[in-house]
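Okay, handing you the structure first.
All protein chains but one are shown in place.
Naming follows writing order (A, B and C), and every chain is counted from residue 1.
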Amino acid sequence: MTAHLPETKRKYDLTFARWVSRNVHGGDKLNMCMQCGVCSGSCPLGEQMDYGPRRLFMMIRAGMKDEVMKSDTIWNCVACYRSEVRCPRGVPVTHILDSLSVVAVREGYAEAKNAETTRFAKAFWWSAKKFGLTDERLVTALYYFSGGIGEGIRKGMANQKIALRMIGKKRMHVGMPRKIKRRGELKKILAKAVEIENRNDAAAGEEVKS
Amino acid sequence: MTDQNGIGVYLCSGCAIGQSIDVDALSGIAASEFKVPICKTHECLCGDEAVAMIAEDVASGGVEKPVIAACSPRVMTDRFQFDGAQVIRANMREQVVWCHPPGDEDTQMLANDQLRMAITRATKSNAPEPWKEGEFSDKILVVGGGYVGLSAALEASRAGTDVLLVERSDQLGGNVRRWSKVLPDSPPYGTPRDNPVPGLIAAVEGDARISVMTDAIVAQTSGQPGQFKVEITNGGSTSEEMVGAIVLATGWRPYDPNKLGHLGYGASPDVVTNVELEEMLAAGKVAKKNVAFIQCAGSRDPDHLPYCSSVCCGVSIKHALQLIEADPDVMAYVIFQELRTPGVAEDLYRAAQDAGVIFMKGDVKSVGADLTVVVDDALLGEEVPLQGLDMVVLATGMVPNSTNIDLPTRELGEDEEMPPLLRSDIDTTAPITVAGYMGEEPAAVEKREETMPEGGPLLNLKYHQGPHLPMLADGFPDSHFICFPYESRRTGIYPCGPLRRPMDMGEAGLDAAGAVLKAIQTIRLVRDGASVHPRSGDLSYPKIGLEPCTKCRRCTIECPFGAIDETDKDYPVVNPARCRRCGTCMGACPVRTISFDNYSIDMLTSMAKSCEIPDEFDEKPRVLILACENDAYPALDMAGLSRRNYSAFVRIIPVNCLGSVSALNVSDALSVGYDGIILMGCKSGDNYQCHFVKGSAMAQERAANIEETLASMMLEKERVEAMEVEISDAERVGQLIDDFVATIDEIGFNPFKGF
Amino acid sequence: MSNGKLSSRTILVVGGGIAGISATVEAAEAGYEVVLVESSPTLGGRVAQLNRYFPKLCQPTCGLEINYQRIKKNRAIKVYTMTSVGKVEGETGNFTVSLNTRPRFVKANCTACGDCAGAAESEIDNPFNYGMDKTKAAYLPHAMAFPLRYVIDPSVIGSPEAEKIKASCTVDAVDLEDKEGSFEIGVGAIIWATGWQPYGAEKITQYGYGEVADVINNVEMERLAAMNGPTAGRIVRPSDGKEAKRVAFIQCAGSRDEKHLPYCSRICCLGSLKHAAYLREQYADAEIDIYYIDIRAHDKLEGFYQKLKNDPQVNFIKSKPGSIVRGESGDPTVKGENTITREIYANSYDLVVLATGMEPSARGEGSSVNLQRDEYGFVVPCVFEPDGMIAAGVASGPLDVSMSVQSATAAALRAIQAIAQGEGK
Partner (left out) sequence: MSKSYTYYPGCTSRSSSMHLEKSLRAIAPKLGMELNEIEDWNCCGTSVGHIAEGRLPNAALSARNLALAKDRGEDDVVTACAACFIHTHDANEQIREDEGFKADLNEALAEAGQAYDGSLLVRHVCEVMVKDVGVDAIKAQVTNPLTGLKVAGWTGCQTVRPFAATERGGMFDDFDDPKFMRDFIEACGAEAVEFANNTSCCGGSVAVISPQKSLQLMKTILDEAKEREADCVATPCPLCQQNLEMYQDLINKEFGTDFQIPVVFYSQLMAVAFGLNPLTDAALNQQMIPATKLVEMGTK
C-alpha cells in the first residue's frame, strides 16, 4: 500500500488538515471544532491519552502529521461516544479517531507502537472473513499468540480461569467453529470491497500529489 | 402665615392609618394652624367616592391645591390626578404608619409634621407656567453622511420629519461607501451581504424631505432644542439653519496603524489593515493565497484602545470568507485572543469554520518583514512561526469621531473654560466593589489623566461648558448607557452608531432609528414647554431673579446639561428647553435667586421649619432627611412596605435631585434646631447612578463645604452627612437612619434648639 | 373608545419587560397613544428579577422606577397586566387585536395594604424567586411591582380560605368571581416585546441541574444575591445553607451548542463576571473559577472583564466542562479538560452556577400571527419597510439590557412610521 499522506513542511501548512478533511470519515466536520475541550474532558480514558481528541484535532490543523499519526490517543478510544454526543459542534469524534487508526495502520505508523490493537483487529478480521462469524475463542487465542508463543501462553494462562468458566457456562463455544452457509459469497463481496477500497485510496493519493 | 387660598386637605384613614394615628388631630392642625378652608376625612380616599368628592371640590373652583394625606406619592398617582389642580401628597402610609408603632406619641408627631410639611409645600408651590417662547422648528439636523447618518435621515423622513443632512467630505457614504460586502444583520446570519450604502445614498438623494449638504461642517451651534441655531460652513460661505434636534452620526475612524509597528505595520507593504483590505476587495480580486488576520490590533490593549471594538472578529471572518469564495485555495488564519461573535453572529463563526478558516488562539509575538508571524499558540502550548504568508491583515479597531479630526481645536474665548470631561466610566485598575459600602471602602485609585480630546469640536456648541460634547475617558460621548442609552448630557443632541460605542451595522441601523425617535420626541415635548426624560412632562423650569445675582457663575458652571448661558453682562440666562429640571442651579446659587414655580430653596426650608421642633427637655431629637426622589425616597417607601421600623425622629423631604439642595437648606435647618441632617442620594463616582449625572457628587461636595459652616456655628461635623443608598436598600436605609440618630444621641442636642 | 376601538394612531406593545416598557414610554412621549399588555401580574419582566446590571453594578429597579413614573404621569398610556394577545386581524395602520385576560381576583381599587396576605394561610412557590421560596396565596409579586396590586393564586379559589381572604379586605377589592375574559382593540401598529426565558438547564443532562445538589442556574444566582431574594442577599448553597465561597461558573451552558442553542446568548459571560463580583464582595476569601470558551465582553464591557481578570481570586479556565457530578464529599464536582494546560481536572465546589442562555419566550403570544422568525425563533426585525409588526428587545435576538432599550426605542420609531404610512393610505 502506498503512502498517501501529504508531506507537511511547516506548522499550519493546511495540506494535511485538508487531506484529513477529505479522506478521513467524519474529517470534514473537524473544521467545526472550536477547541472547547468537552471531548477530552468527557473521555473515560482522557487521562491516559497523550493528547486527547481536542488537542489532536488542533494538531491536525497545525499540520503536525507525524505527531498525530503516532499518537496513542487514536488507540485508546473506548468507543463510548460520550465526546461525540456532547460535542457542541457535532464533530463525530469517535468516527474520526477510528478512521485515523485505519490511516495509521495503512501508512505504517501503527505497527510498532500499537501492535496490540492491530493484532487484535487482524485476528478478528481473519475470523470474520473465514467463517463469516466471530469466534471469540479463536479470535482471542489468535490475538494472544500473534505476539509470539511466549506471550500467547502468558496471556492465555492469565485468562484461562475466565475462559474455563465461560466454557462451563456454555458461553464460549468449543469444538469446530460455527460458520455461515454461503461463505463463498461473502468472500467474493469482501474481496471486491478491498479492491474498491484500494482503488479509491490510489485516487486519493493522486489527488494529493497533483 | 402664608396664603392658604385654594388649599384643600384630604385625610385618608384607610390602610391602617386610622388605627395607627389620630386623624382627627391632623384635621385639627389643618384647621387651626393653617386655617385651611376645606378639610375632609375619608376611610378610603383612593376609592371612587372620595376621588369624586375631591374632583368636585376642584371642579367647583374652590380647591386648586388638594393636599392628599394618604399613601406615598409614588402610588395611586393616576387616581389623584385632577385637571387644573396641583396635587400635593403627604406620605402617611409608607413613611408613617407602616414603619412606626401605632398609637405612639412619636408616630403621631411625625404624622402631624408630615401634614404640616405638605400644606407648607402647597402654600409655596404655584402651578408652573410652561416656557414656549419664539418659533420652533421640527427639522432634524443629521451630522454625518455615512451609513448611520443616511439611515437616520431616511428613518426621520419616513416618520414624516424634514431633515438636513450635513457631511464633511465631498460625498455621502462614509467609511462603508467603497466596501463590497458587509456583516449580515438578518438571516442568513452566516453570509456576508451586499453593501446597502449605495442604495441608501440613492434613497436619500431622491427623498424630498431630506436636504443634503456635503463638504460642510457645523461652525457653531447655539440655542436649544426646538430652536437650535446652526451655522454651517460650506465651501467658504456660512449659512444659518434653525433645527429642532440634532442626531450626531459622525461615526468612527480606524485606529492609526502607524502606532502598530509591533505588529509589523510599515515593515512590508503586505501588512495591511482590515480597512485597507476592504478597499482592495472592493477594487477587485486580491491575489493572495496565505493570509493571516491578527485580531485586537490596537483594541483591548492598555497602550492603545482599552475597549473591544466589537466588530473586528466579525469583519476578519467576513474577509476570510470573501477571500475563500474568490479562490477556494486560500488559506486563511485568524489569530485571536477571545473570539467575539456574540448573539446570532455565532453563525458567521461557524460559516467560516465550515469554509476552512483556521482559528488560532494566542498572542502575536512578532511579525517579520518576510511576513513570518510568531504566535504563542495557547492551544498547542508552544510558539509557532507561521510561515509562507503573503499577506498579514491587522484587524484594527474603531476610534469614535467624537471630535472633528479635520479641524484644530477651536481657540477658547477669553471667558470660556476648558470643557470638564467625565472620568472613565470603568476604571480597570480599581478594586472590585459592588456597591462600595458593603465591604470595606476600596482604596482611592489614581485616575488616568484627563485630557482634551484631539481635534476640533463637532458641533462647536456655544455652551458655557465648552464646544465639545461631554466625553468619557475612552473617547466616547457620555451616556447613561444601560437604562437610557440615548441620554447624552446635551439635551436634544443624540449621538448614535459607532460614535456612541463600537457596534456593527445592524446595531448601528437600529441605533439611528432610536436616536431619531428621541429627536422627534424632544421636539414635540419642548414645544409644549415640557421636560424630557427623566422628569418627562415637567412644565416648570428655573427662573432667575437677576436683582440679587452676584454673577458668581456657579449655576452656569454646575449645570450638568449646560442649560445656562451668560449674557454679555455676565448674567445667567436659562435655555429652558435644554434644562432637565434637576435644580442643580438652584442648589448652587448662594443667594437663593433661582427657583421653579413649584420648587424652591424657600419651599424646602419652609417645609423643614414647619415641623414642630421639641425643645431639648423633651429628649426628642429631630433629623431632617433630604431624599432624592428617584432612589432614596423609594427605598424609604420600600422600608415601609416591608414594615421595617426605624426612628420616628426623622422628617423626610423628597427633592428632585440632591443637586438641588443648597448649603443654605442645611444651615437654615440647623438654625431652627434640627439636630442632624442627612442628604440621601444615589451612587456617585465612575458608575454614577444619578440620572442628572452628578447630584450625589454635588451633595457630597457641598456637605464637605458645610463643615466650615458647622465649625463657624460651633457645631459638630457629624451632624451633617451625605449618604448614598440604592433603591432596593429597604433594609439598609432603616439601619443607616437608626445609626445616625444614635450618633446624634451621643453628640447631644443642637445648642441652637429653641434659639 | 365607545365602539371598543382605539384610534389607528394607537400603538400596541406586547410584553412589559424592559423592552416593552421602553417602547411604551418612548412612543407615548413622542405623542402617541400606547396600550401595553403584559401576561404576568406586574411589569418589569426579567430585569425586575435581576439584582444588579453589569457593568455598573447598579440596580435595575432604579431605571424601572423612572420608567414607572413616566408611565404614571402619562395619560396616553394604558397598561393591562395579566393580559395576552389572542388574535390579530387587519393590516398596517388598522389592526384589530383581541386581548385575553386572566383573572387576578383583585380589583383595581386594591390599596396594597396587605390585609389579604395576612388572611391567607396556604403558600405557593414564589415565581419572583424562581420557586426558591414560598409566598402566600394572596401576594404582591414583589415590593417594586407595578401596578402595586395584590394577586390571588387560583389554587385557593373556591376554598373557605378564599372567603376569609375576601373578608379581610376593607375596601372590597377582592373579586372571587373574576373570570377569564377578552376584549378587542384597534391599533395602527404592534410592537412585540415578548422577551425570553432561561434555557432549560435540565436539558443539558451532563451538567446535573436538578440532579446534583447545589448546581443552580444564573437567574437563580441573581435571586440568591438579591436583598429581596429568598436568602435576603446571602449567597449560600440551597442544599444546606452553607456559605458559597468556592464557586464555579460554567459558561455556554446550552449556548453555542448545536444540540441546544446554536447561537451565543451574549449576556452570560458578563452575567457570570457580575456574579463573581457579588461573591468577591460578600466573602473576602471567595475563590471563583470561570469555565469558558471565549469571554465575550464586547465594546466597553471589556473593562469589566479586565477588572475581574486582574483579581487573583477569580480564575479563568478555558474549558467547556464535560460533566458535573456529585463528588465523594457530596459537593458538586466539575470534570473536564483545561485546554491550555491539557490537565484533566475534577474540581469540587460549594456551588456551581450554570450560565444558561436565553431563548425566545415560548409564551406563544403572537403564535397565531404571521411574524417572520429566524430559525432560532427570534422575530426578524424589519428595516425600512415598516409592516406594522415590529420586534423589540430579546424577542428580536439575544441582546443585553442596553441593546434591548436601543432596539425598543427604534421599535417605537418604526411603529410611528407604520402609522404615518397607514395614514398616508
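By definition in this document, a contact is a pair of C-beta atoms (placed from the backbone, for glycine too) under 8 Å apart; a residue touches a chain by one contact, two chains touch by 3 or more.
Since the model is a prediction, treat every value here as computed from it, not as a measurement.
The chain we do not see here touches A, C in the full complex. Only one of the listed residues, C:122, C:205 or C:310, touches the absent chain: C:205.
Seen from chain C, the chain kept out of the figure touches residues 205-206, 211, 323, 325-326.
One chain is missing from the display, and on chain A it is touched by residues 25, 44-45, 48, 76-82, 84-86, 92, 94-95, 98-99, 101-102, 105-106, 110, 116-118, 120-122, 124-125, 127-128, 132-137, 140, 143, 161-162, 165-166, 169-173, 178, 180-182, 185-186, 188-194, 196-197, 200-201.
We adopt the following convention: only the chains that are shown with their structure count from here on.
Simply put, of A-C and B-C, more C-beta pairs touch at B-C. For this pair, chain A with chain B, the centres built from the Cα atoms lie 64 Å apart.
The mean-CA centres of chain A and chain C are about 50 angstrom from one another, to the nearest whole unit.
The geometric centre of chain B is 24 Å away from that of chain C, both derived from CA atoms. Within chain B, contacts with two or more other chains are made by residues 339, 350, 361, 379.
Shown for chain C are the residues in touch with two or more other chains, namely 256, 318, 339, 342.
Residue ranges of chain A in contact with chain C, taken from their complex: 34-43, 46-47, 51-52, 54-55, 82, 86, 88-90. Per the touch definition, chain C reaches chain A in the complex via residues 206, 252, 256-260, 293, 318-323, 335-339, 342, 344.
For chain A in complex with chain B, the touching residues are 10-14, 17-18, 21, 31-35, 55, 58-59, 61-62, 89.
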